[in-house]
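Every protein chain except one is present and positioned as in the full complex.
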């Protein structure tokens, strides 16, 4: 009898790439909030979501993860990863939500946890400026004038880079954010004749609990999205940049809301 | 209207991590054929397969891939990857087949193509000796006495290493092999209360076409599988090593056979 | 006229792998202080240093670096790296110092900066637990009971792993440390007949300035050094572990002291 929340499923069930939830996360987020072309944003909406605004955001996050009592952070190659998430604002039942067109991580475990939540994850390389607690020319301050950078690359091409200059604390998170995030869970068929009839195709809403936030720093931002020979990411390039943010967050995931079967 | 065989699904459908089949592959394979403990092999069989023999094999493969006319190999970071596949022999309807308990690749695109076929893929680092066409102390010959090595690592721990010494040509492939390979397609649920009720859980048989093989070299082999703090791979360590092999293969995949819904 | 502190030297001098000093660093250090076999420690001393004690330490550090005004941390793939440093205690002119038998980094720029200082750098993979400022099962606290791990791998084999449990603040740094660090600068000859007559072979003492330290946390530690087929690192494995430490440091390097030409 094979056991495990994900493959590989094994006799003892210890070898799953992702163990069963709850999944606990802590991360430092660097965010650029911006507006893209309305037509581009509208063209990315899945069935069930309506156009709401041209608002987008890109989140660069360094994460650490553990299960309850698992202390996976003690073997950090098992626990740490970097992530770049693009979000667009959308409408659902007359209220705004967020939808993710593109996301990259640099480890396999978050990739497969992400697929279970409907994140369209690929493997990419994300770098984010760190803040150290000592004054040095080698680190920005987490405070007025502190400058933080980030970059994203995919298969040896740089896709995006950003710089955020902190100005002041704020109470408001960037928009769009993860408070009401809607994804599409998708798992394809390979049987001939069914390549366009996925086995799983569902509109879902993310759930998280025990969300905690540090003070939120806000400021100015620059963001460049580079052309790419086949990725359509540059269609979502910024027409107007509204703000940059930096904050720490922690949360737990062990549930999901099924909104609609799209098959 | 979003398009694409896999996520990310986009307006033009050019950005899917894996484009729609057919998928064409060419690869150099280094193989160690061995026997593990009967009880260990039997413990790994999914519902629908029966115990057949203690025979196992590990395949270390350097692959190059392209779609029909896509020539992805011209941008080789998009096309090349290394793979380590463990196979165990099993019985299905009174005849032998092969089943894959563990597999590692070093790129995201083969990971997601693999999930569609039921391969339990994780990201790992595989290295395989290359053969060059000139005589040199830096390369083995593809012929009697030629020695080839391989290694597999996962999250900064070496899992396995092998050396094969070629002796003679043979007509027979290693056993088990890919001729009748059976996988389990698995996609989990995250909705609370359903963590043990996967959305997809199917016994499937792989299909490939236009399979081509180079001359097959056979010889002696050594294989070490290392202990690991949580992976159960070492339960499949060799009790007896029967042979080593090296050959090149090419094949095309665009179909799959559903054997049984396991839900 | 080609310019640059290191190769590649170019017309504008902007392309050197390492720009000219000053080099400013900030880093988080996780340290295990231990004793190895006396004979092993003594066998690693270069000419000019005498045996002092069996004391050793391994430092796992996540660094960020910038030149004066360069703000390289805004393009962090240029600025960040991880490092594992082994130090042994030695005697020089009747007083203790530290000497580095092995060190690994994960980027090329610190490798070449290190060669200029006599660090015997190789490329390796270091992972270190991060601390986040929010309470979460995904992060240790920087305080009593906080547990931090680290690992080092080299060419797909794990070389060392450690866990430190913080207990209390201390005023004292680990011993050995970087306060009086002595290296050997070495640059080989390739001209036939001179392979054992290096072009540069010097005993040097490191200099740093503007050193800053955060509060220093001290506690218990575990450290495993694994066997390796050709690296002699395991000769320095711990016979007794004395303490673990965690702290942040910042410093600037732009000078070096030549102690003795060893040619």
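To keep things simple, chains are lettered A, B and C as they appear, and every chain counts its residues starting from 1.
The rule we apply is simple: a residue touches a chain if its C-beta (ideal position, glycine included) is under 8 Å from a C-beta of that chain, and two chains touch if they have at least 3 such contacts.
Since this is a predicted model, take the numbers as computed values, not measurements.
Visitor: Any idea which chains on screen the missing one touches?
Guide: Counted over the whole complex, the chain not pictured touches A, B, C.
Visitor: Specify the residue from the set C:52, C:65, C:102 or C:217 that touches the hidden chain.
Guide: Checking the options C:52, C:65, C:102 or C:217, the one contacting the hidden chain is C:102.
Visitor: Would you indicate which residue among C:6, C:224 or C:242 is in contact with the undisplayed chain?
Guide: Checking the options C:6, C:224 or C:242, the one contacting the hidden chain is C:6.
Visitor: Of the listed residues B:14, B:42 or B:250, which contacts the missing chain in the full complex?
Guide: Of these options, the touching residue for the absent chain is B:250.
Visitor: Of C:128, C:184 or C:249, which residue touches the hidden chain?
Guide: Touches the omitted chain: C:184.
Visitor: When the complex is taken as a whole, what residues of chain A touch the one chain not shown?
Guide: Answer for chain A: residues 125, 127, 151, 153, 156-158 touch the chain left out.
Visitor: Under the stated touch rule, tell me which residues of chain C contact the chain that is not displayed.
Guide: Within chain C, the residues touching the omitted chain are 2, 5-12, 14-15, 17, 20-21, 43-44, 46, 75, 77-78, 101-103, 107-108, 111, 115-117, 120-123, 155-156, 184-192, 195, 199-200, 229-233, 235, 253-258.
Visitor: For chain B, which residues lie in contact with the unshown chain of the complex?
Guide: Its contact residues with the unshown chain are 24-28, 62, 64-69, 71, 73-77, 79-80, 125, 127-130, 132-140, 147-151, 161, 163, 212-214, 248-250, 252.
Going forward, only the chains that are shown with their structure count from here on.
Visitor: Grab the C-alpha centre of each chain and report whichever is closest to the global C-alpha centre.
Guide: So the chain nearest the centre of the shown protein is A.
Visitor: Would you kindly tell me how far, in whole Å, the mean C-alpha position of chain C lies from that of chain A?
Guide: Here chain A and chain C have centroids separated by 34 Å.
Visitor: In angstrom, rounded to a whole number, how far apart do the mean CA points of chain B and chain C lie?
Guide: Result: the chain centres lie 39 Å from each other.
Visitor: Taking each residue of chain A in turn, which ones touch at least two of the other chains?
Guide: 75, 77
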